[in-house]
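With one protein chain removed, the remaining protein chains of the complex are shown where they sit.
And then chain A:
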């Protein structure tokens, strides 16, 4: 870790002008941090947008250009997959909500520009889960977790089915019926989420795809980050920074954000998202909301500790920004994510199973 360079990535994404004084070592730290955080494509976009204000050295441009190429290929492959998914699911006669990266990309949002996509996340009403999964099976997707325990873990406790993988192309779909694990004790209303979702046009697809409304999208992005393992913390927070910045001008976005999050029992991750987006990227949040945010987070007795832990996940896992203590805090966060997802009477048997039985079951 190097105190001089360890915040280069977040700073450059928020204010590309700071690269004006960069030497070779600074650029190395910046590119390396962006690469290990899956943010190289987004960084390339920011530096490209900055135009004449920023001079990127020739050898650095090579890496930014490589990231833009990869991102363009990812986007192409996403659109191809969506066309196949649409033909598989159109017979359901139900809306299919795209979540996360896929949603940002097809909705033309800044957060989706040159972002890499892993799995494709879809959400349908719980009653449509089985027919939707069946339709995808008939179009070449196959279960990946064949073990009976894993099947039950997902189907009984989680907010999504076990991931399914296409048997030739290898693309993975996570089929959701809600946005947080029901075992977490937070019960949002998925019917409302689907009803509030907005239509989105995907090339060569019948009109079945939706994306969450701006407020719900921010809420889900925040849940994904702060109820998750925070392994890609900086990337996910950058998504939020882009979403909030872009939705800020939408009518009644700010008036509805906290009340709606509260109605879905998901206020806490939204408060954290606002706090950390301001802190790390300087995201603009109206003063009244920022104050309310501090007030409510201040009431939690674990507030300062959680802050300190989360702070560690907002650095790239790169030698220029990583340290033993930051790594240790990431491990604690990993444990915390399980704690948030399940009550102890489910979690302890689950972890015991994973630790002692799971591998043998797999070998057998």
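In the analysis below, a residue touches a chain if its C-beta (ideal position, glycine included) is under 8 Å from a C-beta of that chain, and two chains touch if they have at least 3 such contacts; residues count from 1.
The criterion applied here is as follows: contacts and distances are computed from a predicted model.
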{"item": "Listed names \"Sarcosine oxidase subunit gamma\", \"HPr kinase\", \"Transglutaminase\" or \"Autoinducer 2 import system permease protein LsrD\", matching UniProt entry of the absent chain", "value": "\"HPr kinase\""}
{"item": "Full-complex contact with the absent chain, from A:18, A:50, A:66 or A:347", "value": "A:66"}
{"item": "Given A:36, A:114 or A:213, the one touching the chain that is not displayed", "value": "A:36"}
{"item": "Residues from chain A at the interface with the omitted partner, ascending", "value": "23-25, 27-28, 32, 35-36, 57, 59-60, 62-63, 65-66, 69-70, 73, 76-77, 317-319, 322"}
